[in-house]
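All protein chains but one are shown at their positions in the complex.
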Amino acid sequence: MSSSESAVEHALDTSFFQRWLTAAAESVHHEAARLTELDSAIGDADHGINMQRGFAAVTDALEKEPPGSPGAALILAGRQLISKVGGASGPLYGTLLRRAGKALGDAAEVTPRQLADALRAGVDAVAQLGGAAPGDKTMLDALLPAVEALGGDTASFTAAGEAADKGALATVPMLARKGRASYLGERSVGHQDPGATSSALIVAALAEALR
Amino acid sequence: MSSSESAVEHALDTSFFQRWLTAAAESVHHEAARLTELDSAIGDADHGINMQRGFAAVTDALEKEPPGSPGAALILAGRQLISKVGGASGPLYGTLLRRAGKALGDAAEVTPRQLADALRAGVDAVAQLGGAAPGDKTMLDALLPAVEALGGDTASFTAAGEAADKGALATVPMLARKGRASYLGERSVGHQDPGATSSALIVAALAEALR
Amino acid sequence: MKMLINVAETVVADALRGLAASHPELTVDVENRVIVRRDAPVPDKVALLSGGGSGHEPLHGGFVGVGMLDAACPGEVFTSPVPDQMVRAAAAVDSGKGVLFVVKNYTGDVLNFEMAAELAEDEGIQVAKVLVDDDVAVTDSTHTAGRRGTGATLFVEKIAGAAAEEGAPLERVEAIARRVNASSRSFGVALSPCTTPAKGGPTFDLPAGELELGVGIHGEPGRERRAMMTSREIADYAVDAVLDDLRPDSPVLVLVNGMGATPQLELYGFAAEVHRVLGERRVTVARTLVGNYVTSLDMAGASVTLCQVDEDLLRLWDAPVRTAGLRWGC
Partner (left out) sequence: MKMLINVAETVVADALRGLAASHPELTVDVENRVIVRRDAPVPDKVALLSGGGSGHEPLHGGFVGVGMLDAACPGEVFTSPVPDQMVRAAAAVDSGKGVLFVVKNYTGDVLNFEMAAELAEDEGIQVAKVLVDDDVAVTDSTHTAGRRGTGATLFVEKIAGAAAEEGAPLERVEAIARRVNASSRSFGVALSPCTTPAKGGPTFDLPAGELELGVGIHGEPGRERRAMMTSREIADYAVDAVLDDLRPDSPVLVLVNGMGATPQLELYGFAAEVHRVLGERRVTVARTLVGNYVTSLDMAGASVTLCQVDEDLLRLWDAPVRTAGLRWGC
């Protein structure tokens, strides 16, 4: 998509949000084994299956009770994640989406800037709920660079995906200070954080949803 | 040892019995791992350790309370086996030796023929106690040929050892009908019986004790 | 294979020391390997005595206490105890009303308990014996050592123990024990072999993707090896094997027994399938017990035992019991 096109597509409607969440669900489904493998190294080997279960419920719910607005879509998805995932990632991702959804209100269409601000609010809520700081080797290390990279146009979606990816990769040398991986102390170093990895998948799905 | 020598050595004294039991104990000790391995295939992987524990108690007791006669030596050994081995082999070998010891009475010396008869009585007691018949894949399949081969002179000790060995080997194709191996049904075929194997060791020790 | 032990030679003595330290209500003679109710001999009570190879815990030492066994004699791992132990234990628990020996049907146990019974009778103790032989995986014929004793041992010890606690005389306690055994059948499967401390490795090889049907509790392979089955299929197979031999026309006690290393999560899932089959076969369940009770060291797998009961046996099953391994009502 060229940047001239993106100008007219700046309004993101409910179906964009449905495409985003569906793309995220597919991506999580395909990468589930890898996520579990990463969680097996420094966690309890369930992150892939947790995310897969949660996002399957999200796509199910989107079909069964199609949301009437972008905000409603995110709130619905967030509620599904809270109700179906369990673990640390369920409440955190659930809060991220619910909080972002609330920020969008009931507008029928939102701008990339509004989405960026909403996600920023969601990520802040994750930080507050989980008490993690950047560098603690959590999903925040992918989510924070992603919302930094989000701008006023949809072109920034690709940049956000790349930033999240880089952020996830950057967790490898980190010493975990939050979540299950923190129990390992020094032994957590050298492994990529599963939550940061799934965050990168979800952020990358933003750009896919533009197609 | 030549057969001319053996004629004068026909009288077997208490020290011969001590040497026999000590030689048997050494042999069992050296072959313990093999006996356990055989028992692992068709039993519960303890025959070697059982026999080792029992015969260690026998040599201990022979040292601590030196017996006054061949009969006393066998009774002492039999009692030790009953008190220390447990399992199927403890009462069976214990009965074999006690019964044979009783048959010898309190004579200070016995002839090879008397020993042969005593052991025959012991083996009969084993058959009665355990209810096994020849061909059931038990220690009897080594013990019976051994007592058959025992004759009026010490030269027959070697023959008895060979017969016991052959008998033990002949248990390989048998289908177990007594003891733990019988639980395996057809799967017991193709394995040598551990008790027949230890019997062969004990019988072979007779000839060693002549030296 | 790693084990939480000091050396193989002392595993039984070490466990007895731990039992003594953890259960002040037991008198444990570590040297002579005898576990006795602290209040033994209980005046005017028939005593129950059992024993067998170690490695099946909580059987039997974990079943010593009010309403069950008065004494247990642990042998070496998978090796029956020696007569000296049983004679010593019988003397410690006999109140003058006699002692019932509960013996699992293995040649070693049978022979050692028989010798012990003779010796104890020589000392003026009245002895009765019950042989437990519930494992339908083994053909019961005069051409074999007969069926093995496995899960039914728990039912025999609990129910006969309750009768003794109520004051029943030796003949009645013995008759009840025989009745429980005659009304019980078991079938077991192994998903992995066990590791004996002395051997230090698995007692048999079981390839990935296969299981042993009809295993005993001494690390011996089973009657048959098959490609891995689901919990549902195993329950069908095991329960049907039991019901082939026992056709209950009254409710049953169900023991869904873990072999040692099967997680409780799996065991309860298996219990669900066992209940499903029993329902399909129109067998009524009176009580269910799920857990590791008659184990085989670290073997993975499970067994099913059914025991047909009437009201009398059920009342005795429900009677209070207070042991390290089984406890209710007090």
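The chains carry the letters A, B and C, assigned in the order they are written, with residues numbered from 1 in each.
Here, a residue touches a chain if its C-beta (ideal position, glycine included) is under 8 Å from a C-beta of that chain, and two chains touch if they have at least 3 such contacts.
Note that the coordinates shown come from a computational prediction; the quantities given were computed from them, not determined experimentally.
Shown chains touched by the undisplayed chain in the intact complex: A, C.
Checked against the full complex, the candidates C:Gln126, C:Thr144, C:Ser231 or C:Ser250 give a single residue touching the omitted chain, namely C:Ser231. The missing chain lies against subunit C, touching residues 1-7, 10-12, 14-23, 54-55, 57-58, 62, 77, 191-192, 208-209, 211, 228, 230-232, 234, 254, 256, 260-273, 275, 285, 288-290, 292, 295, 297-298, 300-302, 322, 324, 327-330.
For subunit A, the residues in touch with the chain missing from this view are 36, 40-46, 49-50, 53, 82-92, 129-130, 177-180, 182-185, 187.
Definition applied: only the chains that are shown with their structure count from here on.
Arrangement of the chains shown, judged by which pairs touch: an irregular graph that fits none of the line, ring, star or complete shapes. For subunit C, the chain whose average C-alpha position is most distant is A.
Remark: subunit B and subunit C have CA centroids separated by 32 Å (rounded to whole angstrom). Centroid to centroid, with C-alpha atoms defining each point, subunit A and subunit B lie 76 Å apart.
Chain centres here are Cα averages; for subunit A and subunit C they lie 55 Å apart.
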